[in-house]
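After the structure tokens below, expect a handful of questions from me.
Of the protein chains in this complex, one is absent; all others appear in place.
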Amino acid sequence: MYTIDLNSDMGESFGAYKIGGDEDIIQYITSANVACGWHAGDPMVMDRVVKMAKKYGVAVGAHPGYPDLMGFGRRKMVLSAAEIKNYMKYQIGALMAFTGSCGMQLQHVAPHGALGNLCQYDREVSKAICEAVCEIDENIAIYYCAGAVLGEIAEKAGLPAASEIFADRAYLDDLSLVPRNREGAMITNLDLAVSRCVRMIKEGKVTSITGKEINIKGNTLCVHGDGPKALAFVSKIRKSFEQEGIIIQNMR
Amino acid sequence: MYTIDLNSDMGESFGAYKIGGDEDIIQYITSANVACGWHAGDPMVMDRVVKMAKKYGVAVGAHPGYPDLMGFGRRKMVLSAAEIKNYMKYQIGALMAFTGSCGMQLQHVAPHGALGNLCQYDREVSKAICEAVCEIDENIAIYYCAGAVLGEIAEKAGLPAASEIFADRAYLDDLSLVPRNREGAMITNLDLAVSRCVRMIKEGKVTSITGKEINIKGNTLCVHGDGPKALAFVSKIRKSFEQEGIIIQNMR
Amino acid sequence: MYTIDLNSDMGESFGAYKIGGDEDIIQYITSANVACGWHAGDPMVMDRVVKMAKKYGVAVGAHPGYPDLMGFGRRKMVLSAAEIKNYMKYQIGALMAFTGSCGMQLQHVAPHGALGNLCQYDREVSKAICEAVCEIDENIAIYYCAGAVLGEIAEKAGLPAASEIFADRAYLDDLSLVPRNREGAMITNLDLAVSRCVRMIKEGKVTSITGKEINIKGNTLCVHGDGPKALAFVSKIRKSFEQEGIIIQNMR
Partner (left out) sequence: MYTIDLNSDMGESFGAYKIGGDEDIIQYITSANVACGWHAGDPMVMDRVVKMAKKYGVAVGAHPGYPDLMGFGRRKMVLSAAEIKNYMKYQIGALMAFTGSCGMQLQHVAPHGALGNLCQYDREVSKAICEAVCEIDENIAIYYCAGAVLGEIAEKAGLPAASEIFADRAYLDDLSLVPRNREGAMITNLDLAVSRCVRMIKEGKVTSITGKEINIKGNTLCVHGDGPKALAFVSKIRKSFEQEGIIIQNMR
């Protein structure tokens, strides 16, 4: 029996600023990565999204990022391990006030943007994040990109961990994503994207951009939250998975 | 038997900016009101202060404020009840990540600055704060200035509540503090300050600036954290209370 | 000969967050009120908008606001006159670096949001704003809502001043705008809106919501920047003004 979680970034609006179609996409996913007010999101948005998740039976995870709203957390900052650890605690705790208020447990933590990218290879940053989570609650899972050092460190730390795969992105041989500006980086053919997903989940294999067969583990699939295309894609994914006998469910 | 809690504002430093003698004063108090990163404080400071409180057996409370670091939370902002409620949750939750990491329970919430001043008379603001606390954890106490509407609303909401008194400030007939710029606002005579405290605690009475005898309830006494005078004052208070048979302890 | 300036708020995007159709609306207006990075806007946005204004021959003004990005400057903050004065200088100066870089003079200052609302009646706030502008450059004009105390104070200070009128909003007898939540607040009939404008400009009269004829001065007309309706409206305005012999031009 195969299972997959469908996750999407949510709660990235801020004050009068709106980003993403949270209300639309939430009905199709099983886990929400909710911004925590540093790179995006604010307490009003967090409250709204967590209540929405509760309503639709979607699990909530924290999506903490750099203290850089102007850069949407996408610009690398050189922080100490202690800074990262405490910045994670702060953001995770802030979100837990909202999940707790709704009688929900925080399911997971998925580092955002440039901080998330660092977790591909940076052991110190990955350890700082896992330590923060461990000290808060050892039942909170770590979401990491397939192949990232963060996954290995989360498992060593005894934390539940979910390997994230992407339907619309090509992979390099080391499982890192092909940069968006390179040709072939995006899998735009919907049928191909879906069949790649199915294979990653069922066989644990993906064909890299160089044509090699690579082992990959897929526990959770990233679903983008923007635009009509996103909804079409996630509908198709859900239908195909049903036919393939892949059960869509989160980690709870 | 009479008991009193000694509280002090702490954790108001921010990044490279230092305010307050946290390390000195913490050894003399029983409860710390810790800033939560909005009007003051940051995750590094919160981590340091919470660990210090743990070390000295001091209970930790949240000291949430307006999103106004530049004004240190001392400037009134006109926010909706929903905004205040969610801003409180965010800040309280953020601090609870640090207390939880140390195996501590959050003892109380004491609104800071201009937001705290509003709680003297504003029922809507007071209700928003109490709702936030109730939804997070009904065991968290509300600290309110003696006479404030917030105390009444906290009790109605079923929350533990502690009435805060001031040793160095004169009272108006309605128990609000005499504004600092008015003559006689500050009780500068140390012996007088201490004897007023003892009377507030033992008899529940204070002489207002107009000379009237006013009923006052004192569960927690505010101790300032700055300067050598602060340390002398708190030492003296502790000694006098011992002689008077007033037990110094927090609400845990 | 009648003249009118058409102004619109612009540059309110921030980082990854987009607000407003700046590129569309700028071709129809003569003056842009550019956010200065406090309640909205950032240096990248300011650079883009100022260059766009230069390209289309549109004059640039500063649209300074409260230090409250989360509230988009729409929430009143109780600031001292000195704070307002210096906050204005900071924001105006920041924008002038961008206009200066393009060889443009800053045309005007139009306070934003809740700060702008205060200028309807608050003499101290209005004076603080005018003092800031005077000390920077006495050739910079003040844009104020028709009837606002700010206009009177700007003129006393010797600053050029432009009275702003609204095509789509009903007026109370004292020239303040009917609050949006009251019936009849918005003039939704396009023909009526245009004919009201023409009358305000040519005759200096408007019919208030109570049916009274009120004197009103209109130097600049506020044009909203959002949505297809906004473009239709401004097109229609331009055509009608041409037929009526009203010349559309800014204050330069």
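Order as written gives the chain letters A, B and C; numbering starts at 1 within each chain.
Note that a contact is a pair of C-beta atoms (placed from the backbone, for glycine too) under 8 Å apart; a residue touches a chain by one contact, two chains touch by 3 or more.
Just so it is clear, the model here is predicted, and its values are computed rather than measured.
S.K.: With the full complex in mind, choose from B:Y28, B:F72 or B:F98 the residue touching the hidden chain.
M.R.: B:F72
S.K.: Looking at the whole complex, which of A:D22, A:D47 or A:D68 touches the chain that is not displayed?
M.R.: Among A:D22, A:D47 or A:D68, only A:D68 touches the chain that is not shown.
S.K.: Determine which one of C:I136, C:L172 or C:I248 touches the chain that has been left out.
M.R.: In the full complex, the listed residue that touches the missing chain is C:I136.
S.K.: One chain is left out of this view; which of C:D47, C:E152 or C:D226 touches it in the full complex?
M.R.: With C:D47, C:E152 or C:D226 as choices, the missing chain is touched by C:D47.
S.K.: Determine and list the chain B residues touching the chain excluded from the picture.
M.R.: Touch with the absent chain occurs at residues 14-19, 40, 42, 69-72, 74.
S.K.: Can you name the residues of chain C that touch the chain not displayed here?
M.R.: 37, 43-44, 46-47, 82-83, 86-87, 89-98, 100-101, 135-137
S.K.: For review purposes, identify every residue of chain A that touches the missing chain, sorted by number.
M.R.: Residues in contact with the chain left out: 67-68, 70-71, 75-79, 114.
Note that only the chains that are shown with their structure count from here on.
S.K.: If I average the CA coordinates per chain, which chain comes out farthest from chain B?
M.R.: Between chain B and the rest, the longest centre separation is with C.
S.K.: Would you kindly tell me how far, in whole Å, the mean C-alpha position of chain C lies from that of chain B?
M.R.: The mean C-alpha positions of chain B and chain C differ by 44 Å.
S.K.: Let me have the rounded angstrom distance from the C-alpha centre of chain A over to the C-alpha centre of chain B, please.
M.R.: Chain A and chain B have C-alpha centres separated by 40 Å.
S.K.: Note the residues in chain B that touch 2 or more other chains, in rising order.
M.R.: none
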